[in-house]
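Removed from the display is one protein chain of the complex; every other protein chain stays in position.
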Amino acid sequence: MTVQTVIEAVRDGMQEEMRRDQSVFIMGEDIGARGGVFLATDGFVGEFGEDRVIDTPLAESSIAGIALGAAMNGMRPIAEIEFADFIWPTVNQIVGEAARARYGTLGQMCVPMVLRAPQGGGVRGGLYHSQSVEAIFAHTPGLKVVTPSTPYDAKGLLKSAIRDDDPVVFLEYKRTYRLVRGEVPDEEYTVPLGVADVKLPGDDITVITYGLMVHHCIEAARIIGNEGVSVEVIDLRTIRPLDNDVILASVEKTGKVLIVHEDTKLLGVGGEVSAIIAEHAFDYLDAPIVRLAGPEIPAMPFSPTLEAAFLIDTEKVSAAIRNLARY
Amino acid sequence: MPIIQIDLPQVGESVTQAILEKWLKQVGDHVEKYEPLAEIVTDKVSMEMPCPVNGVLTSLLVDPGTTVPMGDPIAQFEVTTEEQASNNPSAEVADLTVPDRIGSMDLTVTNVGPTGSGGPITTGTDPKEASRQRYSPAVLRLAQEHNLDLSSVVGTGISGRITRKDVQAHINENRSPKPIPHEPESSDQIVPLTAVRRMIADNMVRSTTQIPEAWMTQEVDVTNIVTLRDRCKDEFEQQHGVRLTPLAFALKAVSEALQTNPMVNSVWSDNGIILKKQINISIAVASPKGLLVPVMHGVDHLDVAGIAKAISSLASKALNDQLGVEDVQGGTFTVNNTGALGSTMGKGIINHPQAAILNTEAITKRPVVIGESIAIRSMMNICLTFDHRIIDGAEAGSFVSAVKQWLEAIDPDFRS
Partner (left out) sequence: MKKTPPVVGAGVTRPSDDKLVQMYREMVLCRALDERVWMLNRQGKAAIVASAQGHEAAQIGSVQALQVGKDHFYIYYRDLAVLISLGLTPTEIMLGFTAKAGEPLAGARQFPTHGASKTLNLVNLSNVVGTQIPQAVGSALASKMRGEDAVTIVYFGDGASSVGDCHEAMNFAAIHKLPVIFLCENNGYAISVPLSKQMAVDGIVSRADGYGIPGVVVDGTDIMAVYEATSEAATRARDGRGPTIVETMVERYLPHTSDDDDSLYREQEDLEEARKRDPVRILQEQLIGAGLLPGDTDSVIRNEAKRVINEATDYVDAAPYPEATDFLDHVYS
């Protein structure tokens, strides 16, 4: 076991896959000599050369479109979007094209590509460097959407995403890049897509979350645990496909559900998870399903006080758990 | 001149620490604001850190080459008072931007609720009062599966809502086999259920299903009371028109002990434990119709004689079916004189919603070790059943001991 940061785990995951499989390559802005603005590809151009670590022009739509074409022609591209806030030009190629390629060709074309982007706030990123974009992509059948929270998961999920034959939108929480450290096995491993992880077992309340919020939820669960309430924290890890089994098993045990995400609430992942629970575990519910999510403003403001007001933290999660425990 | 501390600033998205590569100023240097102070290297950039203040560098807190979390102090400066004042506000803002380890973020937001969004929230999810009668799907499902009458379940949720855990606890408590429907044979006789019998049954079930009980007993040496009573019972009856019984002494002792142990004279509620100011003792009385529990009000204001009179009055009303509403309401504690039935030890069932019940058992003569010798003494067991939600063992013990001490302290030569 080695203790790594999330960004180191992401880097290692890509590096191992590029060593393992010649068809894996990376393209994106500033990923070459600069090593990526977050240094996710630090040193890659030296090891793999400019042919497999391609610095692109500032043109996100074609980054996605070219990756898609290369994927349909037998490669396994990793397309990096510098910040998730810049991902919108790719929607045409990803949602409109990549997601439909297999379906629209009766299974003849497959799209083994990964679209990586750092997302989320807490880094003073303001309106255009803080956004969470998972809900937009997760709405699209044909795509897979991954939101890792820990170094272990980030590496294992990224390796699975690269090996997957379907287009995967891989959204890393940039706040976790250097903040979160964790153990990563030295030996080869992968984490399967579509499988949620019980990060903390408990009996009284289920907290369903993903990404950066996992850490706040675990912290809150530990605090609340000292108050005699046993909290189970589920890390969805993959937003699409959702792991209904783990969600429902936990709800059937606890009967009380809090869903936490950094992304805004309306029509977000929490709404979908709530609906799944209402449809399949209604008879087990002992309290209204509660969502704690970002406020209904279009993006995260810049000033530290405003940013903090937008973000959910341990205290807000704790308060929500306490309210639910009392119900 | 004041000394102020300067911190490593937050630079760069997602970066939490930096290496202080090199100091560009020495202790004793006068440094202008914005002059390069140190070279710092993060894993994203390397840069010169501009000095945030005008002043004289008085100490370096970090050696070159050290990795420093952003926001940690790195140096101290002697500055003018004005400089210090002008630097304070920015220092406060800087605190907010310092990245924290997981779970130690600075933001303090109060009054947040579970619904709504990340911003402050003003309302919680308290169900309306009416929801006391509305059950969650989980509660209804469990009730149906276990054929349970939810009116017999006490809610511990918000506003008394019955939670899934309440139902589960109720089911666990009642794991005993369900009453098997019993068809009477022709030779059997059916005693019709009277209203009193049904009420007694309901009260007993409510008490045992809703109150987590505990029980304890102590032996009381009532030799002195017996001596006193034997000596002056005729005189007493002549004077007061009622018989002097050990129960009167016991009630007096209970009344005194309740005053020093107020938790025992209380009622459980979701909003807190209600300590009753009045001491109204319910007395279990056997009547031809069944068990009746009339209430003796304001026992703490009565002496033993007054209590004896009140006992007599209530007993006679009960026997003659003359108890009024006021005679059966308002009890805060129950004394159950099982001794009259010859019982020497028993566990009473708490008179819901009170906090405890005390059995006063039969007085028997027994050999008792006193010091190094054995004596024949009149002994009585007193047994307390109590609501363990309200009363812990220590409090129960304290109360029972107080009753015992009061009873044992009676002077046999006492003259009323």
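Of note:
We call the chains A and B, going by the order they appear; numbering starts again at 1 in every chain.
Basically, a contact is a pair of C-beta atoms (placed from the backbone, for glycine too) under 8 Å apart; a residue touches a chain by one contact, two chains touch by 3 or more.
Fair warning: this is a prediction, and the values are worked out from it, not measured in the lab.
Within the entire complex, contacts from the absent chain reach the displayed chains A.
In the complete complex, the hidden chain is touched by one of A:R11, A:R102, A:H129 or A:K174, namely A:R102. Among the residues A:V45, A:A71, A:V123 or A:C217, only A:A71 touches the chain that is left out of the figure.
As for the chain not pictured, it touches chain A at residues 25, 51-52, 54, 56-57, 59, 61-62, 64-75, 77, 89, 92-93, 96-97, 100-110, 141-142, 144, 164-166.
Simple rule for what comes next: only the chains that are shown with their structure count from here on.
The distance from the centre of chain A to the centre of chain B, each centre being the mean of the chain's C-alpha atoms, comes to 44 Å.
Across the complex, chain A meets chain B through its residues 7, 37-39, 118, 122-125, 129, 174-175, 177-180, 204, 215-216, 218-220, 222, 255, 258, 262, 264-265, 282-288, 290-296, 304-305, 308-316, 319-321, 323-324, 326-327. Residues 10, 13-17, 43-44, 93, 96-97, 99, 101-109, 112-120, 124-125, 127, 136-141, 157-158, 161, 163-165 of chain B are the ones that touch chain A when the two sit in their complex.
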